[in-house]
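First, the structure itself, so that you have it in front of you.
Of the protein chains in this complex, all but one are displayed in their positions.
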Amino acid sequence: MLELLLFAVPAGLVILGALIVIFAKNPVHNSMGLVLTLASLAIIYITLNATFVAMVQMLVYAGAVMTLFLFVIMMIGVDKPEQTREEIKGQTLLVSGTLFILIGLVSFIVVNSGFKWDLYFPAVEYSLEGTPDLIAASLFTEWVLPFEIISLLLIVATAAAIALAYDTKVRKPK
Amino acid sequence: MIEVSTDWYLTLAAILFSIGFLGMMIRKNALIMFMCIELMLNSVNLTFITASKHFGTIEGQISVFFVLVVAAAEVVVGLAIIVSIFKKQSSASVDLLRTSRG
Partner (left out) sequence: MENLLLVIIFLPLLTALGIKIISNLVNELLLNFLTINSALLSFATACGMFGLLLTDKFKPIHLELFTWIPSPEILFEFTLDGLSGIMMLLVTGLSVVIQIFSTSYMSKDENYSKYFIYFNVFVFSMLLLVMSGNFLVMFFGWELVGLSSYLLISFWSKKQSAAKAGNKAFILNRIGDFGFLVGLMLTLNTFGTFNYEKVFSEVLNGNRESLSIIVICFIIGAFGKSAQFPLFSWLPDAMEGPTPASALIHAATMVTAGVFMLVRISPILQFSETGKLIIITAGLLTALIAAFSAINQDDIKKVLAYSTISQLGFMFIAIGSGAYVAAIFHLVTHAFFKALLFLGAGAVIHEMHHEQNIHKMGNLKTKMPITAAMMGIGTLAISGIPPLAGFWSKDEILASTFANGGFYYGYWALSLLAAFMTAFYMGRHWLLIFHKETGNDISEVHEAPKAMVRPLIVLGIFSFFIGFINTPFFHGLEKVLEETLHYVDITHLPEGITLIILAVVSIGAGFTGLLLAYLIYIVDILAYFKVKIPLKEEIKELSSNTLYLNKFGEVIFVKGMKSFSRKTAVVVDGLLIDGLVNKISSLFYNSSQKVSRSQNGLVRSYVVYFGFFMLLLIGLFIATPWVLN
């Protein structure tokens, strides 16, 4: 029962947060919805034995990334309400069509499988626990090359962000 | 007694992805579209972690780690782009940007 509760409550919060993200008018509300989703997901990660990833999720996403989002929102201003009227011709129709196909596909799968998805977690509990030492053991031996490359990516991204945000007009001497 | 099985988690991930995609389609604000991308990325992460538990291997979590880093990098660059778009047209609406028109 506790297991079910541990899944259902965070899952509900995840979906709620996601819906806030896409439907709220105020960008600050949107970002708060995203924080809700990310934090709830961290809980789900813990139930899935991925403690380290859950921690990183909290730190990087809910911490750093969301701060960045909020920062940008503050920078560009929240007072301008977004135009809600659809201006692209046929967009509504296509979106509805896409949703229709999605729902159709899901219902087809559900009906076709007779509500029986035989995807259970293994009966035998693995001793696998996503602890930092276990992840580090894999990351720094088997995955060390991608790890190094990803650091390069971070440097490039930082440089790109600086280059993009740099206002060239300011540089001109007066 | 209902057992919380793998497919529950996968269904949650699918729902999350669909919501993210729906947001991509209906919202004009570049920032919110970005958040939707984050939603979709997170749904993928959830899938990875579920798979990691299902198969009892650590590689799923390693992948999540990499996805996290890439997402962070992407956010950094993307937000910089949004800022420069905003500077140009003083609005974050993507509908005003039509430079790739054929």
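Letters A and B mark the chains in the order given here, with residues in each chain numbered from 1 onward.
Keep in mind that, in the parts below, a contact is a pair of C-beta atoms (placed from the backbone, for glycine too) under 8 Å apart; a residue touches a chain by one contact, two chains touch by 3 or more.
As the structure is a computational prediction, the values presented were derived from the model and not from experiment.
**Student:** Omitted chain: which shown chains does it touch?
**Tutor:** Contacts of the unshown chain, counting the full complex: A, B.
**Student:** For the chain left out of this view, which of A:26, A:91 or A:151 touches it?
**Tutor:** The missing chain is touched by A:91.
**Student:** Can you name the residues of chain A that touch the chain not displayed here?
**Tutor:** Where chain A meets the chain not shown: residues 88, 91, 94-95, 97-98, 101-102, 104-105, 108-109, 112.
**Student:** State which residues belonging to chain B touch the missing partner chain.
**Tutor:** 21, 24-26, 28, 33, 94-95, 97-102
Assume only the chains that are shown with their structure count from here on.
**Student:** Where the CA atoms of chain A average out and where those of chain B average out, how many Å apart are those spots?
**Tutor:** Going by mean C-alpha positions, chain A sits 5 Å from chain B.
**Student:** Under the definition above, what is the set of chain A residues touching chain B in their complex?
**Tutor:** Answer in residue numbers: 1, 3-4, 6-7, 11, 14-15, 18-19, 21-22, 27, 30-31, 34, 37-38, 41, 44-45, 48-50, 52-53, 56-57, 60-61, 64-65, 68-69, 72-73, 75-76, 80, 82-83, 87-88, 91, 95, 98-99, 102, 117, 119-122, 126, 128, 130, 134-135, 138-139, 143, 146, 150, 153-154, 156-158, 160-162, 164-165, 167.
**Student:** In their complex, what parts of chain B are in touch with chain A?
**Tutor:** 1-10, 12, 15-16, 18-20, 22-23, 25-29, 31-32, 34-36, 38-39, 42, 45-46, 49-50, 52-54, 56-59, 61-62, 64-66, 68-77, 79-84, 86-87, 91-93, 95
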